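Yeah, one chain of the complex is gone here, protein chain that is, but the others are all in their spots.
In this document, chain identifiers A, B and C correspond to the written order of the chains, with residue numbering beginning at 1 in each.
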Amino acid sequence: MSKIEVGILGATGMVGQHFIKFLDGHPLFKTAWLGASERSAGKPYNKAAKWHLGGVTPEAVAGLTVEEAKPGNAPKLLFSAMDASVATEIEQAFAAAGHIVVSNSKNHRMDEDVPLLVPEINADHLKLIPGQRETRGWKGAIATNPNCSTVVLTMGLAPLRQFGITRVVVTTMQAVSGAGYPGVPSMDILGNVVPHIGGEEEKMQQETQKIMGDFVDGRVLPLAAKVSAHCNRVAVIDGHLVTISVELAAKPTEADIRHAFDTFRAIPQERNLPSAPKFPVQYMPEADRPQPRKDVERERGMAAFIGRLRPCPVFDWKFVALGHNTVRGAAGAAVLNAELMQSEGLLD
Amino acid sequence: MSKIEVGILGATGMVGQHFIKFLDGHPLFKTAWLGASERSAGKPYNKAAKWHLGGVTPEAVAGLTVEEAKPGNAPKLLFSAMDASVATEIEQAFAAAGHIVVSNSKNHRMDEDVPLLVPEINADHLKLIPGQRETRGWKGAIATNPNCSTVVLTMGLAPLRQFGITRVVVTTMQAVSGAGYPGVPSMDILGNVVPHIGGEEEKMQQETQKIMGDFVDGRVLPLAAKVSAHCNRVAVIDGHLVTISVELAAKPTEADIRHAFDTFRAIPQERNLPSAPKFPVQYMPEADRPQPRKDVERERGMAAFIGRLRPCPVFDWKFVALGHNTVRGAAGAAVLNAELMQSEGLLD
Amino acid sequence: MSKIEVGILGATGMVGQHFIKFLDGHPLFKTAWLGASERSAGKPYNKAAKWHLGGVTPEAVAGLTVEEAKPGNAPKLLFSAMDASVATEIEQAFAAAGHIVVSNSKNHRMDEDVPLLVPEINADHLKLIPGQRETRGWKGAIATNPNCSTVVLTMGLAPLRQFGITRVVVTTMQAVSGAGYPGVPSMDILGNVVPHIGGEEEKMQQETQKIMGDFVDGRVLPLAAKVSAHCNRVAVIDGHLVTISVELAAKPTEADIRHAFDTFRAIPQERNLPSAPKFPVQYMPEADRPQPRKDVERERGMAAFIGRLRPCPVFDWKFVALGHNTVRGAAGAAVLNAELMQSEGLLD
Partner (left out) sequence: MSKIEVGILGATGMVGQHFIKFLDGHPLFKTAWLGASERSAGKPYNKAAKWHLGGVTPEAVAGLTVEEAKPGNAPKLLFSAMDASVATEIEQAFAAAGHIVVSNSKNHRMDEDVPLLVPEINADHLKLIPGQRETRGWKGAIATNPNCSTVVLTMGLAPLRQFGITRVVVTTMQAVSGAGYPGVPSMDILGNVVPHIGGEEEKMQQETQKIMGDFVDGRVLPLAAKVSAHCNRVAVIDGHLVTISVELAAKPTEADIRHAFDTFRAIPQERNLPSAPKFPVQYMPEADRPQPRKDVERERGMAAFIGRLRPCPVFDWKFVALGHNTVRGAAGAAVLNAELMQSEGLLD
């Protein structure tokens, strides 16, 4: 089978580069089209963009000519790494023109008719798409993945949903790669912690409720749980680590919870989607793990790592969770979304 | 007035060095005696100990001869920086011999008859000392300061005690200097976070309840509030930053809480103790402060800096707090305790 | 004596903030005027500029109204922290209008009639100013200080000039604060070294020859020594550390060189200028010093620290040197230049 050609909107930015890197060698998709601003259009990619990730620009992409981010000769499936300042208009233009836009941008995440997907948690939210098409008159569609810190939290909570999540207090320690390039100035973060990331706490709180909500009668009912987030930037390159205190209605035992973590699997695993880790949530029994630098690259960055499950004097249980913010929290998340959509026939 | 001569137990370790540095130039106390292990005894200090802090060994101490940590010719007031593995026996020997041991070690903190002091919060816990002397048959006494992360939490909570603290969830991001020397290996912390500090969470939870407890009928009744701590090590040199979600019975408004922070003062301020900051708790209105590297050295490291007060979707309010772990959380805390005790006549 | 009022050109940038901080509490000068771009003009300083250094904006400056950087009501003495893109024109306009512009910008450093000063090395280069005024028709004048890495190198070499410096190979490990704000992206420097700083090597090579040159017949004859620089950025906040291999014609012994370092003093010390350290070059005998984080703040950042003097298998001797790039390499350097000029009567 020949690979499906895909395009990247916003290909020259940091998230665009993460898409290029993650898709390099992908068994199903092949990067064939790069969209960016007018300024970059017409140049070969490696002239239009300085490569900010490790190593050098993948060969298969280095020579591709960048095009302007307008519908025309782009492939049907597009990954969007557009900056929020321009994503709304551009993504809608492509969806209207019949493209499937799988977006990492925040702009449409909270739209009632747009799926905010974590395939292991809410694959059924894809059922929003027919309504989206009808309402908006689109032949194409937009699907989104969550904010990078939300993914870590929701994957850590997903196995516990069965116990009735009622309250969550979460503190994040987030990597600088989450802020793009040039992103966080070194003068601000070397030997430091910055206890503020603009808009991040609101995103984590709202997106979590939507992601973990039920699809009922054509729409998503947000999870009723209360969620409070404290977001911080730390001097880490890749990997968001979060501490979680959670109240659970069913009062499970430690063994119940460990069993839930250890056995958690979902549709991406059942369908053996190419980017799905065999075990999406992996519990580490070591006393001081997971740790960003030591664990973030495991499972190609697609699993969430959990550790330190212990009773919480305030709520029921507390633990830590780690996820790769630019992979599972961005490019990899969107690619897994596209794999899920492909498995549903939505790319046909 | 000539200065009061003081000694340091465990003078060659990292905490001992922090005592030497903090006492350098102190208006009331003068370091005149250095106690350490047999191995160091008899050597001038700058031969016995490599200086690990910034700059070089203060001149007034560099040439002092280190003595073995045994009662004998030590001054009455001793600051203890002894390692926990030996502190119990040595501190008790000195107290029995009539010395006032103001200790940073954890060994006696939770003893029922030993004050665990934060002078701005529980100066009245010094009333435990008469009972301590009676029970133990000591002429001297032991008083302690809290664990470095506990100080930050309790100073952040102190102004809110009036509103009825019932539940607290706290996550720490702690500096490496808290682990002494050699302490945290660089291979573990560079570009990383370690979500575990042995015994720290238990200390924070228990010590907070004791510190904020009331002295009633000769003993301390622990605060009934539930406290849950998540402790993490980050790549910061000095300064523990904590995020706090707090439930308050009296349901104060934001203005009530800001007023409580801004006006908080206590006995050390009233008595103008030399190491007491004019305002022990300082609220920073900037969106992204306090930050360890930018704020930790302000007020000579003796104040707690607060920021980001905002409603908490789970409890009532959330905010961040910062304190200098080796100053307000160790050497400076003990020195302030001694200043308080001196002002009470306990050193006479 | 009332203080001399001074102004800062480019007051809202990072270097401008270093000037404000260094001048806070200065015994001779008082910041009374702040010049910046049209965009900032008319605002109080703490509204016009976010404070990027430790702590908060000094009180005495926070409320000063920023003015446009044009001659008019500015004081006679101006410190320039202008960006290189605009410094040429603005500094010249002020000099033409009669101001003494003591500049940290690179624009005029290599002009034949502009002194490039390190007061301990070439105070006599101030003799260029009469010629500068005559040639350019100025009532005022421009004097400059070197690039931050050049200062460290030249102060390390200054005591050795008597031995006939013929060849120098220097490698720098430079702090991120040298690049201003936002400056070096954290994605580029966390856990990394960047072996390139645009234009830095050329500056070090040329400026060193000019600074260490002799003033003869109205002009400066550059030092004939060959200098080769390798410049690198490292994950350090403040302090440039350099390794130096040097060939010396007179073949001094180790004792000769140590004596030269230990006894080095010059005009700023003789005149007891307020910002001059008692010993501008300080040799540290410890095996592993100086180190940026541990030594950079000593002597208020105004001394150069030297260490590890040892024979070089290729040239005669090798050693390391450290200096504070934003103090001795920028704001402090310019202030010391102004103090020197004041002592010469050039501000009258």
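One rule holds in what follows: contacts are C-beta pairs under 8 Å (C-beta built on N, C-alpha and C of every residue); 3 or more make two chains touch, one makes a residue touch a chain.
All figures in this text were calculated on a predicted structure; none of them were measured in a lab.
Colleague: In the whole complex, not just what's shown, which of C:Asn46, C:Thr88 or C:Asn192 touches the removed chain?
Modeller: Residue touching the chain left out of view: C:Asn192.
Colleague: Identify the residue among C:Ser80, C:Gln291 or C:Gln342 that touches the chain left out of the display.
Modeller: C:Gln291
Colleague: Consider the whole complex, including the chain that is not shown, and state which of C:Thr135, C:Gln162 or C:Ser228 touches that chain.
Modeller: C:Ser228
Colleague: So one chain is hidden, and I want to know which residue out of B:Met82, B:Ala141 or B:Ile189 touches that hidden chain in the complete assembly.
Modeller: From the options B:Met82, B:Ala141 or B:Ile189, the contact with the absent chain belongs to B:Ile189.
Colleague: What chain C residues would touch the chain not displayed?
Modeller: These residues of chain C touch the chain that is not shown: 167-169, 171, 173, 188, 190-196, 198, 205, 226-228, 230, 232, 234-237, 241, 243, 245, 287-294, 307-308, 312-315, 318, 320.
Colleague: Since one chain has been left out of the picture, which residues of chain A touch it in the full complex?
Modeller: Residues 53-55, 190-191, 237, 284, 293-295, 297-298 of chain A touch the chain absent from view.
Colleague: Take the complete complex as the reference. Which residues in chain B touch the chain that isn't displayed?
Modeller: Counting over the whole complex, chain B touches the hidden chain at residues 14, 52, 176-177, 181-191, 235-237.
Criterion: only the chains that are shown with their structure count from here on.
Colleague: Where the centres are mean C-alpha positions, what is the separation of chain A from chain C, in Å?
Modeller: Chain A and chain C have C-alpha centres separated by 47 Å.
Colleague: I need the residues of chain C touching at least two other chains; which ones are they?
Modeller: In chain C, 190-191, 237 touch at least two other chains.
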